[in-house]
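Let me begin by presenting the structure, written as structure tokens, before commenting on it.
Apart from one protein chain that is not included, each protein chain of the complex appears where it belongs.
Up next, subunit A:
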Amino acid sequence: MTADHPIIRVENVSFSYKVNQDQQIPVLQNVSLDVYPGEYLAIIGHNGSGKSTLSKHLNGILTPKTGDVYVNQINTRDRERIYEVRSQVGMVFQHPDNQIVATIVEDDVAFGLENIGIAAHEMRERIDASLEAVGMSAFRHRPPHHLSGGQKQRIAIAGILAMRPQCIVLDEATSMLDSYGRQDILAVIRKLHREGMTIVTVTHHMSEVAEADRVVVMEAGQIVLQGTPREVFAHQQRLRELHLDVPDASRIAALVHQEWEPFSPNLIVNEEVVEEVNRHVIKQAEASGT
């Protein structure tokens, strides 16, 4: 994967919000990060760690104070080419209601396409395909306020997909949803990722993090931990200090490991715990000669 060019390259980015004339709140400090094609990246951190701000830099919604962000070699400061940046990196936000512009589902999906100047006949094809991809074809003529939160988020994803991006950034896109809605969105994300879409998800649901290829942990505007979910969740103590949870599976595995050495502490999904338990049960059975 590292042989490829990164889709998104974040170089030494710092950012601060201006409170008033002489007071600034630093939000990001010298953050560097590469996102590679086809990758599933999760960004975690507690509230105010800068993870959302970082995600808003990925398609030029915010531009860094210092440092640069490149999307396929295009600097996000380049306002002339911001269309290209934003159609390559799509973004789904937290609140399902606040990203729908139109009063009919298909018109909302068309909104982005109208903005980038796609011809009408091509729009129809793309809208069909993207509503199909999120499983919302049956709802295309519905008004959005009759949909559930999860369905609205799927529409928001369809609106992004229609623009044929290479990467989708989800900025806590599941945090306002009930667990059914969240499962729906995760299924869509999983499917898109399997089909080659690059996914960046900002979340504090650790079960979502376990599915990612790589996890970045933010604290006070900096990246403090990075690695595969297994590597990151191995640092339970450190994560606790950062007020972050670990998946239930990891916690259980670690507790059992404390009590009983041979049990592997490094498990992140529920199925692994079941397997590990089975493995030990079988071993015990064999040892006792039955």
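Heads up, the rule we're going with is that a residue touches a chain if its C-beta (ideal position, glycine included) is under 8 Å from a C-beta of that chain, and two chains touch if they have at least 3 such contacts; residues count from 1.
Just so it is clear, contacts and distances are computed from a predicted model.
Trainee: From the list "ABC transporter permease", "Quinol oxidase subunit 3", "Glycine cleavage system H protein" or "Metalloprotease PmbA", give the UniProt name belonging to the chain omitted from this structure.
Mentor: Checked against "ABC transporter permease", "Quinol oxidase subunit 3", "Glycine cleavage system H protein" or "Metalloprotease PmbA": the hidden chain maps to "ABC transporter permease".
Trainee: Return the single residue from A:49, A:63, A:87 or A:250 that touches the missing chain.
Mentor: Of these options, the touching residue for the absent chain is A:87.
Trainee: Check each of A:32, A:66 or A:115 against the chain that is not shown and name the one that touches it.
Mentor: If we include the chain that is not displayed, A:115 is the one touching it.
Trainee: Using the document's contact rule, name the residues of subunit A that touch the chain not shown here.
Mentor: Within subunit A, the residues that touch the unshown chain are 56, 59, 61, 82-83, 86-87, 90-91, 93-95, 97-104, 106-107, 110-120, 123-124, 127, 141, 143-145, 156, 159-160, 163.
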